[in-house]
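The complex is shown incomplete by one protein chain, all other protein chains being positioned as in the whole.
Order of writing sets the chain letters: A and B. Residues in each chain are counted from 1.
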């Protein structure tokens, strides 16, 4: 793939500044780019890099006012523009031609749609169903009676326990686990725990994506429900009977305890934890590493531990940072008081 | 499966309030339940849901005093009662008939007990042993000379490195790893690390359960020891030479650093971290997201970072929340002092 800078500007509907004649053969980050690469900057943090980059051309926003090495293409949304052009320079996509690999183990009672790919060492148990054009790359497991929709992609070592329902166009990354038992026990007087059967399932809506080594527990009864268009990053833990609303975003290493509801379009940032039996309102944002212990109203941004409205949490952090000064101020007042009124 | 509400009340030894004649065909959460379902409430948080539920019957505690839609069954422990009845309405259990799948790779020197199930693509290395009636669902790995007890269940993609010892009735969920190398290196003057051989093993006691994608490192030497009846939730990390006492509970995403001892019957809540070389006393409780940096006496409840007794930690949080007021109070005192004694 090769295009001139001018050709790229035209495709993007962007404004070209520079001669535009260089031939672009690849995309790269602003710091790593070399001649022949196109890059982008969307953040003033990278102003120095934009000036020093080896890139032949840089995609920037309409209001970018910093010097750039090489040609410039101005667009409304440099991030999106870059994404669209990066796709054109991508390495050849891996195609998995439809078929069942000889080493795959597919129960005769399982149902496979048209043009399905079941890769090496995959296992599909009795009564399971895989929709049209879905791809199971390798070493994937689909348990008894689970149903996977059309156009799904499961990377190696994904495993889905029995009875779960997966929508269309769902992407599951390596090592993701769907439907493991919820964590539930009764305790006797000697403190010995007895397992509570986890007889529910997990449902996952269309267009949802789960990152590598994510774990989603099946419901104690009923459903753990992941909505449509939900994006879950690597190593997130979702406990039994959680409900995650459509288009929510859960960033890496978040943990969500049992029976909590995460509202539609909400965002839970990395390493945050949400306690059980809570309701996080629609469009709420939970800051990174926050610990949510109470219901969160819709469209609220919370952070800290315990999580409180972000502006308040920031104010408390500022107060904490000034504790040494506060202490000194108090000593000073005490000194002054002592002078006025020496202690008995 | 179908039972009338009256029949269920009788089985549970509970007190029926209502006609009891509805036929129950399933169990469900209080918010999702429909006609024909039985549900339960154990927490006043759900009082509104109990009033609005579609369930035909609700199991409640003896002291429940909120209005409920549908019939009521009163019992001492609604949670346990529901668990027992939910089992009766569970979907058909998946049975794995004894046998070795043709695609499994079992070394001729491995020993398999009676009625063992070794599913597709499992690998059992030389000298390993699997006890009677144990089930390895699919894609599981049991390393050289490792010994697995009777009546164990390993879900897909569990892997156990060489030389480890697993008790009876142990449940390992998808992707759990037992016996990976501990994290240990020597460092030379140039800051280059050399691996310290991790030549110990992991032992796991009877009736213990490990969640999905849990990792338990083998000892540097000797044993990383997980006791009996221990319940470990998803994505927990246990470092080398840790000892976890019998019946301890470790909730999701906890990390326990090397050579720490967790006392019997202790509970470590989600996302907490415990530093290395510590002793957590028997029956201690560590709050969610706490960071434990010192030994914890038995039966103590600690929280916060660094973890301190929970009541103290709560008090400090309350003080922090009032820092803005405190600051104002100090300004007020200063103003008053200034009036009494204007600064020079």
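In the analysis below, contacts are C-beta pairs under 8 Å (C-beta built on N, C-alpha and C of every residue); 3 or more make two chains touch, one makes a residue touch a chain.
Nothing here was measured: the structure is a model prediction, and the numbers come from that model.
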*Where the complex has a chain not shown, which of B:139, B:167, B:205 or B:227 is the residue touching it?*
B:139
_In subunit A, positions touching the absent partner_ = 27-29, 32, 43, 45, 79-80, 83, 86-87, 89-91, 94, 101, 103, 119-121, 137-139, 155-157, 171, 173-175, 209, 211-213, 229, 231, 233-235, 247, 249, 251-253, 265, 270-271, 283, 288-289, 317, 320-321, 323-324, 326-327, 330, 333-334, 337, 340-341
*Which subunit B residues touch the hidden chain?*
103, 105, 121, 123, 125, 139, 141, 143-144, 157, 159, 161-163, 175, 177, 180-181, 183-186, 191-193, 195-197, 199, 213, 215, 217, 219-223, 235, 237, 239, 241, 253, 255, 257, 259, 271, 273, 275, 277, 291, 305-306, 308, 315-316, 319-320, 326, 329-330, 333, 336-337, 339-340
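Keep in mind that, in the parts below, only the chains that are shown with their structure count from here on.
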*Using CA atom averages as chain centres, what separation in Å is found between subunit A and subunit B?*
24
